[in-house]
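A single protein chain has been omitted; all remaining protein chains appear in their positions.
Labels run A and B following the written order; every chain starts at residue 1.
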C-alpha cells in the first residue's frame, strides 16, 4: 500500500483569514489581501496582476522569479508576501522609467540575450542587483554572481555580454 | 533610395521589448472572471491499480470545487485514435484519467480544482490514494534481450528506418587495417524548458473555448481537444504567442491541456492548470539508449566497414523511435555497412523528441569512434574526416542538395587553431590542468512540411501575414517578417506577422529545424499569389503606368510595383488598394514541398565543432573553455537569431556531455532528481568562449528560400567533440554521458 503524502495532517488550516499586506510595488503602494501561505511570487502574479515575474521552479532553483526587494535581488518564490510588509519591490514591469528602457533591457535586446524570454525578467532584475552590489569586476566574477539565473535556451554568452556592456558603460560614466 | 533587403540582416527580435519588460504573457498568465485553479495529483507508484481514491478530505475544504479522477471523469473520448496528435508514434496514446491502471510513475491520476492556487495545491495533498502494485521494469540495461524492431506508423515518415546493410560488414571489419569499437550508454534526459507547462482554458459558453496552451503547435492542440471532447474545430481556439522554451516537450499536447479543458467544460468555468517542476518530469523525455559501434579502415584511413547499433527505450503503449544509426553512412561512404535500431519496452512514459532527437544520441558514438580510429591510424582526427569526405549521401546513393561541410572543417579549424594541437594525449597543459582539443562532425536533416499562409495588403499599405505557427524562442516572428518584407519589397515596419493562433492558416508543429523552411515557403507561395493579384489590378488601372505590361516586366520593391528597366515607371501599393475601392487584397496559399524533385537528393545541414577542454588532473573537474562551431545551413535569414540558435545548441551539447541527466532509482521505477537543483543544466559559470561560423551555402533545391534550419545542428557535434577533447586531455575514453568528474579520477 502506498499513500500520497502520509505525513501531512488532514486538518485544514484555511481558517486563518486573509490579511492586508501593503507593499510598494514599482513605486506604488499596493494593498493585497492574502493568506499567510501566499508566496511573494504568487502575490505578484496572481493577486497583483504582475505576471512579468516568472515561476520556473517555485523552489529557489532557477532564478526566474528574481525581483528587487529594497534594492536587493531576492527570489520571490522563497518568501511570503506577509513577510514583505512595507518593502519596496521592483519587478521587471518597474525597471523601465517613463517608457525609457533600462540600459540592461536595451543591451539584452541588442545582444539577443534571450530566446524564449522566460528567464529574461529574472536575469535582468538579477543583473540590476549585481551592478548595484558592485562586487563583480571580471567576466568570471559576473558569470559566478549571475549563476543563480538559469537559461535553458542557452543564451548564456549573450546574457553575459549584455551585462558586461552595461557594466563597462557605467564604469566609464 | 532603395530598400535594403531584410534577409541576411542581423535584426534584433521584434518581440524583444515585450520580453524585456515582462509584457510578454505565457500560457498560464491569462486571467478570466471566476477563474479556477487546477492542481494535478500524480501516482506515487510505477505500476499497478488504484484501489482507493478518496477525495473526502480534499472536498471538505471550503473553496475546493471538484476533484476529478477516473471515478468521476466526465465522458470523454475513449478511443486511442481520438488522442492521436501530429507527433504521436505508432501505438496507443496515453489517455489521462481513463481508468484505474497505473502504467508509469508520476502518472496524473487526479485533478483538484479550487478557488485559489494555494488551496488547490494543498487539497491535492489530502487526496488519499491506495494502490495494488505490480512488478515493473525501468532499466534498459538488464532488458536488452527483449529488444525488438519498432512498429511502423505515420510518424515514421519523418523518421526513416536504418538503411539496408551493404556489402559484408563482418568480413570487411575483420579484415580492416585499423578497427575501433565501443559501447555507449546515454542517460534519460528531460527537456525542462524554464516555463512550467500550463493551460488556461477560458470558458466562453455555447461550447466555445479559448485556450492558452504551452505548445509547439496551436493546431495540434486544437485538434486534440476537439477530437477528445467532441467539440467543433471552429469552437476551439488555441493561442500561444509566447512559449517559454519547449525543445520538443510541447510537440505533443501534454496532460495539463486535457485537465484544464476537461475541468472547464464540466464546471463551466475558466480553469488554469499549471504543472509544478517535478511534474515536468512526468511526460516525455529523451530516452536512455545503449549503442555499439564497430568501424574499420584501411591503412590509408579510408573507412570501409561501418556498424552502428542502437537500442532505445520506449513505453509499453507507444513505439517512440529516433533516427540514431542512419547518420554514419550519410557522412562516411563505406562499402560495407550494418545499421540496426531496436526498442525495449519499459514501464515509463513514452519518450518524446528532445532537441536533435536521435542525432544528438547517434553522433556521439559515431564521432568518438572516428576519433578513436584516428588514434589507431595515427592520423589527425580532422584529416581522417577529410580522407573520408563524400559529396554524396552514400547511404541512399544520391547527391546532397548542397553540402559545404568541407568549408565547415576548414574554417572551423582555422578559427579554432586546430593546427596547434599536439596529437599526443595528455601532452598539453595549462597549469595544473590537462588541456584537450577535440573535434566532431555534425549533421541534421533539412526538412520542410506542408503549410498554409495568408497575406493581406491593407489600405494603409501594411502587409498582414498570418500563420498558426508558434515562436518557441527561435525567432520565428522576426525571421518570417523578414521573409515577407522582402517578398513584397517592404520595410519590416510595414509587415505585421500574426501567429501563435489556431484560427490562423494551418501550420504544422514547430520543431525538427523545419519551421523557417516550412512557413517561409508558405509565405513565399502566398506572396507569389499576392503579387499576381496586385499586378493584375495595377495593370488594369485606367491611367496606370503599368498598363499593358506583363508580370515578368516588373519588380516589387519600395512599396510599389516598378518596371524593371525603369524604376520611375511604377504604381504604389496604396494606389492599387485605392483602385480596389480601398478594400484589402488577400492571398491564401498552401505550399507543399516538391516531393518528386526532393527525393532525388539528400538534404542536410552540416557542422564541424572544435572544442578545448581543461581537466583538473587530480580532481577531474572539466571545463569546456572554448568551442567553435562552423555550420552550413543554407541561407541564413537572420544571422543574429540564427547565431543564438547555434549557441543554444552548443550549450545543450555541453550540458549533454558533462552536465545533465535524469537519475532513475530502478528499484522504485522513478526519477530521483525531479527538480532544477539536482537536474544540472549549465549555469553561466559553466559557459565560456563560444564562437559560431556560418559558412556560405547556396541551395536552390532544398526549398524556395534555400534555408535548411538551425535549431538542432548546433547541438549534435558538441558531445562527441567534448568527449574527444576529454580523451585528448586525459587519455581516458569515457563512453557514457554525461561524463562526470569522478569518471576521470
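Note that in this section a residue touches a chain if its C-beta (ideal position, glycine included) is under 8 Å from a C-beta of that chain, and two chains touch if they have at least 3 such contacts.
Operating definition for what follows: contacts and distances are computed from a predicted model.
Looking at the choices "Sulfurtransferase", "Carbon-phosphorus lyase complex subunit PhnI", "ABC transporter permease" or "Xanthine dehydrogenase family protein subunit M", the name in the UniProt record of the chain not drawn here is "Xanthine dehydrogenase family protein subunit M".
Considering the full assembly, A:143 is the residue among A:54, A:111 or A:143 that touches the omitted chain.
Summary of contacts with the chain left out: across B:183, B:665 or B:689, the touching residue is B:665. Interface note: of B:80, B:98 or B:125, the residue touching the hidden chain in the full complex is B:125. Within the set A:35, A:50 or A:163, the residue that contacts the chain not displayed is A:35.
Contact between chain A and the absent chain runs through residues 2, 4-9, 12-14, 16, 19, 35-37, 39, 58-61, 63, 66, 72-75, 77-80, 82-83, 85, 126, 129-130, 133, 135, 138, 140-141, 143-150. Mapped onto chain B, the interface with the missing chain covers residues 44, 118, 121-122, 125, 431-432, 616, 618-621, 623, 659, 663-665, 667-668, 670, 672-673, 675, 677-678, 680, 682-686, 740-742, 745.
Everything below uses one rule, namely that only the chains that are shown with their structure count from here on.
Separating the centre of chain A from that of chain B, both taken as means of CA atoms, is a distance of 28 Å. Contact residues on chain B toward chain A in their complex (touch as defined above): 12-13, 15-26, 29, 31, 41, 44-45, 57, 60-63, 116-119, 122, 125-131, 133, 192-196, 242-247, 274, 276-277, 472-475, 640-641, 643-645, 647-652, 675-677, 681-687, 689-690. If you check the complex, the residues on chain A that touch chain B are 1-5, 8, 10, 12, 14, 35, 37-38, 42, 45-46, 49-62, 64, 91-93, 95-96, 101, 105, 108-110, 112, 114-121, 124, 140, 142-144, 146-160.
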